[in-house]
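Other chains of the complex are left out, but the ones given are in their true place.
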């Protein structure tokens, strides 16, 4: 399964490198989102300062949506995804691979956004340990939930389910936990972060598990 | 060719002049020596405006079928690159100035934000120019984008009026004898503007030549490609 | 093979040709898909373009339809100089490409109706066209996404038949169609020429296409070369 995963991840990342979507398009978009937030919430630094954790993660979530859309579109064109199924790749592996590729791109974007938050919102990144731990766990959660969501959205073309309605909000808890954990980290009270980190870890495990087990079904329905 | 060298010389002279005059500026009470930025920062910003204006104009000339020349596309591209450069310098000098005066490198002031926006928009313009495509296609598409993008300039210029802001008002626009800016500040600012503009024009001319040279190289490459393609016929 | 001499010296030269390409170069992503192509098609001709994969057949058709810009050389279609203006000729041309120009989420009838109305045609022609291409009845109300390959192809053809045109550009019209589908194509082509239209076909199904055509040209290495003349 992990062989398949690395194979698929490698393929997706190569496609991304080829089309330079992440570096040339999503990344500037990410920075832009920060700017727009700053716009939307008055130039009153008070808000920006307090909200910076939340805004950071919101930006990440929006990038997730874009990255995942792209990752799904790649498989729809010329039925490439069907080709992978025909090759007999393990669905779990395919899921992991695509999620890993998305996660890799998100990680890159988070570094960028982190820098952006520091420069634009004047946030000080206290307690890097907590922040990084949060980032890792949250990224896994987002990438997996997103990849699963993409599969559903793809299969939506055929059977008109209302699944997205149920599935999209799974991102919300991750966002909440990540935000709270970062707020704790930024405020320097790492102890508060622990419980949130545990929650994030739980989500990550859950979504990985659900994805690995359920992706086959989602795939076959499309 | 000679004229270009003259242009370059003039640019250098005026630039040095600006520096001298700028350093000569008296240190004002509230700003101390930082007020000398006045000789640099606004001129940079205005030159950026000019550059983007030129890009838009050249683009319109390209889009208009009668006046369509590959050169206008080259000019548009070169001017946009320089505009981004000058905008970047504006941002840098601005935040260098902001640190001592406002106590922050950056704040969500309208003027600052719209400037940043201007920067991003034209980065986007250059990014899409980078994508592989046939010359004509790239030229037309870019021209369209340039025409749409240029509205950010007036927005930026008016932003200080439209939004309450920390940033200086349009003092020159509302300049009258005995206004708060005193004589040699204005002189420095104007000389600086002249210097920047000359530098800009000089760089523009040279950069345009380079871009056109690159285009010629592409032409030669095409000739070879055509020959190779014709060979395929013999193969079958 | 090298082009002997421009094919127009061979074909019957009656008045202003419908298609006239002179050493046309067309670039696709920087690659010279056409490397100096010469082609002359007279009114009423049925020209077959044959040649190896990647020779440039589709590109010739797409240039004639004004979809691909001409990088060098002269080109006129139906008397319009497509180097200067490649849009105004389109409404008078009916093109069947490798792609079908269909909307997956619309039904067969909706797709054909849209195509006809877009081309400024008369909606009354839709029903007969669907009938003729065997996509009436159940299929007429099926989403195109759920058609079989051949049924998709037939739908695209129905759109062309319904709108009609002065110049028909058919890129591998026989591909994916069953026997009577191919007979249908032949019927459509004959009908078009009978109505005074001109047809250019790119096809690998040489036997059928040759039987159909008045002239056979070979495309290779981005060039067109005369090969045989068949008196209709």
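Per-chain numbering from 1; labels A, B and C assigned in written order.
Everything below uses one rule, namely that a contact is a pair of C-beta atoms (placed from the backbone, for glycine too) under 8 Å apart; a residue touches a chain by one contact, two chains touch by 3 or more.
Here the structure is a predicted model, which is why all the values come from computation and not from measurement.
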Formula for the entire assembly, written in the chain labels shown: A x2, B x1, C x2
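The rule is short, and it goes like this: only the chains that are shown with their structure count from here on.
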Chain A and chain C, separation of their C-alpha mean positions in angstrom: 46
Residues within chain A bordering two or more other chains: none
In chain B, residues with contacts to at least two other chains: none
Residue ranges of chain A touching chain B (in the complex, touch as defined): 24-25, 28, 31-32, 35, 38-39, 42-43, 45, 48, 119-120, 122
Interface residues, chain B side, partner chain C - complex: 132-134, 136-137, 222, 225-227, 229-236
Touch list for chain C against partner chain B, complex: 1-2, 25, 27, 29-33, 35-36, 51-52, 54-55, 69, 71, 220-223, 225
